[in-house]
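Let's look at chain A:
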Amino acid sequence: MPFNIYDFTSFTQWIDKSLYDSLSPLWAMIWEMTIIGVAFLLFYAVIGLFLVYAERKVCAFMQCRIGPNRVGPYGIIQTIADLFKLLMKELIPIKNADKFLFNLAPFIVIITTFLAIAAIPFAKGLHAIDFNIGIFYILAVSSMSVIGVLLAGWSSNNKYSLIGAMRSGAQIVSYELSVGLSLITIIVLAGSMQLSTIVEAQADGWFIFKGHIPAIIAFIIYLIAATAETNRGPFDLAEAESELTAGYHTEYSGIKFAFFYLAEFINMFIVASIAATVFWGGWMPFHIGGWEAFNNIMDYIPPFIWFFGKTFFIIFIIMWFKWTFPRLRIDQLLTLEWKYLLPINLFNVLLMAFIVLMGWHF
Partner candidate 1 sequence: MNSIINYFTGLYKGVKSLVIGMKVTGYYFFHPSEIVTQQYPENRIGKNTRTRKKLEMFERCKGEVIMPHNEKNENRCTGCGICEMNCPNGTIEVISKFITTEEGKKKKVLDKHIYHLGMCTFCGLCVKTCPSKALAFSTHFEHAVFNRAKLNKVLNHEGSTLMKGAE
Partner candidate 2 sequence: MENSQLKERILSLVPEAEIVETKQYLNAIIPKEKLHFLAKSLREAEDTSFDYLFCLTGLDLMDSLEVIYHIESTKYHHCIVLKTSTTDRENPILDSVTDIWHTADYHEREVFDFFGIKFNNHPDMRKLFLDETRIEGFPFRKDYVDEINIVER
């Protein structure tokens, strides 16, 4: 079966085994963690740079512009140049700010993204950790980033920042519900919270096709709520450039600002990859139950291409939202959640449970 060409399980297990054979368990664990940490840091840098570039190009093309085009061919080195600019910028100390919290906030935001990305399977066997409560874990840690945002707003000693942070708090508390419930809909279908199991369960068809109507509704709700969770337009109330100048990160400069900026893009990547994993089969190729020949051809396409293809498609949709819609007002934001998304979502969970009970799913 060609499937095994791209099976990383043996590869990762070999590293694991060789480390444990040659070193004491403690040192082996430390080495493993270091390798994974370095790998993720490199991945962060690459994905961050790529997403910033992609966002700028996507928005430019939507706005009849060219976008970055000066540094390197088609401006591909532009984001690297920007990175160096941010690294070299002065870290402006703020008068009367709570220094400790002010400096802590960007790290909290970036560390929560680190925690969340650990559970995501990039290909078969290629994930840092495979919990049996994977989705639950991701939901728990990704909502912690709001603490960083709140701290940033509170400690900056700036009124705009404080308003931005409070908005962000209200927003994430509400939209966390929708994200959770829309994922629960799929958990009902999959019967497991372990991400690897969820992906394996989609081998004969992705959940968005298997669960048909309720899965599609859940996907749309997840997309909206995830956009809100990452504080991106049209839900960028916490930043709200035209109202609060830059919201919670008004006072940040240099690398600390870069952390917030990077965290926004990594968060977007994480939510998109969760959507890809849960609804679109993650690294699982496009399979149709019973069509063996077709499935075999699809298997030749490497799983990480499937994974990143799906993720970037969802990221493109989120960007498309941002560059089309006006920003919501805070009360509209809450109305949307409590009046539309939550009731529909609750009904949707019931519907899914009913469909699963009756066996109407594929």
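The set was built so that all candidates are chains of the complex that A comes from, given by their letters.
For the reader, a short list of remarks on this structure follows.
In the analysis below, a contact is a pair of C-beta atoms (placed from the backbone, for glycine too) under 8 Å apart; a residue touches a chain by one contact, two chains touch by 3 or more; residues count from 1.
Keep in mind that this is a model prediction, so the values were computed, not measured.
The contact partner of chain A in this complex, picked from the candidates 1 or 2, is 1. Those residues of chain A lying in contact with candidate 1 across their complex are 58, 61-66, 69, 320-321, 323-325, 340.
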